[in-house]
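Quick notes on the structure that follows.
One protein chain is absent from this view; the other protein chains keep their places.
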Amino acid sequence: MTLTLDAPRIVETRPLLEVHGVSRSYGPVKAVRNVSAHAYPGEVLGIVGESGSGKSTLLRMMNLEEIPETGSYTLDLPDLSGNLFELDRFARRMLCATKIGIVYQNPHLGLLMKHSSSGNVAERLLVAGERSFATLRQAATEALDASEFPLDRLDAPPIELSGGMQQRVQLAKAIALEPALLLLDEPTTGLDVSVQALVLDTLKRLQQDRQITMVIVSHDLGVIRTLADRVMVMRRGEVVETGLADQIFQDPQHPYTQQLVHAKL
Amino acid sequence: MTQVLEIDGLTKGFSLHHLEKDIPAFENISFAVAAGEFVLLKGANGAGKSTLLRTLYRSYLPLAGEIRFHSSHGLIDLARAADVDIAHLRRTEIGFVTQFLTARPRVSAEAIVAEPLRLAGWGVEAALKAARTALETFGVKPDLWAAYPTTFSGGEQQKVNLARALILPQKLLMLDEPTASLDANARGALVTRLQELKDQGTAMIGVFHHPDDVMHLIDRIVDLTPNAVPQEERDDVAL
Partner (left out) sequence: MSLSTLTKPWEAMSYGFLDGSAKRELRRKMLKSVAVPGCQMPYASREVPMARGWGTGGLQVSLTLVNPQTCVKVIDQGADDSVNAASIRRFIAQVAGTPTTMDTLEADLIQSRHRIPEEILREDQVLVLQVPNPEPLRPVQPNMSIARQMHADADYGRMWLQLYEQIVRSGRVMQGASYPSLVNGRHVMTPSPIPRWDVPKLHMARHLTILSAGREKRIFAVPPYTRVEPLVFSDVPYKVEEHGHLTCTRSGTRGFFMNEIPQDDGSSAFEVSDSEWGVKTIRARDGDGESRGETWYKNGEMPQ
């Protein structure tokens, strides 16, 4: 048996994100069971687990797309208090539009494939109420540039772009309003290995430049290892282990995590 | 002397569930390191030298014992500290130098070296300037500074790695065979930098294949060989 860890003593800031005791069932299937998670400001929390472990459901809850049967969710932001799961649709939409960015594995979920790439990014500002064409154009260009999207393809529709480029458009859209929280759902799954590395690198760079708090979900340990500061391992809807990323990969405690890590190495 | 680290009864082993087997690494280790002190870990292969370093850095979770660290925030037991506290200390007070560079594609050598400074809140230009100086110290040629270390040879990568790991003065530094694959000049630069840090009060714990390189830095030797005398004064040991 290992030692039980103390509560934080040096770091006194509150976690930006706190999810507490969430559960969600789909019929007889318990997708998420009594899961709690937190992420400190500027921290990258990685969630690993195989398909069906409930990790994506948890991420969708963090994006308020999915409301659990039980549990609470708070973001430590000005003018925001209480359980976010209890917000009405309108407040939820405004919160998601302005404070939370998300990148989906499937770009079709996050993008209008036939609109221009810059328009996809501009949409986020439009939802937040921006109505000046020049401002929209500039903000979209800047966000795409920060996502290392080639600016000569600014107005190309995502349907004409490669998978890696589509993810960059999603990313630009997600960061356009400088969100407090960036959620990434298998952002590089399905991409070529070399493209995957470039997208990961962009994410890493953005994280360092902007200190965005991120939650990244992936079944790919390499992705988690590259990006995450802290890792949460999920299996069958439950958290089996959490820890610092290097500790999870070098000294996994739970049998399932050991199996996962050894399968990779 | 000001104590930096007090290790007390530290025990580590690994439970390999798929083999249903417990593998002990080391048991009941106790020693202390003071500011400006350099402790060499000694022991046969498999005695647990690297394991101990990683346990102190909390890449490994100890099974029992205490790692009392005199941080700038007060005394904290690294064996039980919350992950977020450990992450904070790693950014600010505890360093770890490995044998390998974790290079990332499309990140230049100077950017890699500047990264700890950026994380500590330095401006881009100041951080890059300091990074270039550090690269120069370790003998990386200027035409490589803006290149991507993913394409470098092992030796060059290790120089970048050292420049990065040692750029910020730390309170406690773990060294896991940093001289491996280094040429003589770089070894010299490393020793010079370590001496500098030591003079500034950094406590160091190191594992070296060829301790001759750092001989004059060593204050004390801890032998991890089971049943060895736990602490030996440097002068008493013939290396």
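Which chain is which? They are A and B, in the order written, and residues in each are numbered from 1.
Everything that follows uses one rule, which is that contacts are C-beta pairs under 8 Å (C-beta built on N, C-alpha and C of every residue); 3 or more make two chains touch, one makes a residue touch a chain.
Predicted model, so just to flag it, every value in this text is computed and none were measured.
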(message) Touch partners of the unshown chain, restricted to the chains that are shown, please.
(response) A
(request) Among A:T57, A:Q105 or A:S118, single out the residue that touches the unshown chain. (result) A:S118
(message) Going by the contact rule already stated, which one of A:D155, A:E178 or A:D209 would touch the omitted chain in the full complex?
(response) A:D155
(request) Please give every residue of chain A in contact with the chain that is not shown. (result) 89-90, 93, 112, 115-116, 118-119, 122-123, 126-129, 131-134, 136, 155
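The criterion applied here is as follows: only the chains that are shown with their structure count from here on.
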(message) Averaging over Cα atoms per chain, report the distance between chain A and chain B in Å.
(response) 32
(request) Quick one: which bits of chain A touch chain B in the complex? Just the residue numbers, please. (result) 1-11, 40, 43, 197-198, 201, 204-205, 208, 226, 229-230, 242-244, 246-247, 250-251, 253-255, 258-259, 262
(message) Could you list, by residue number, the parts of chain B that touch chain A in their complex?
(response) 14-18, 54, 58-64, 71, 73-74, 76-77, 79-89, 104-107, 115, 118-119
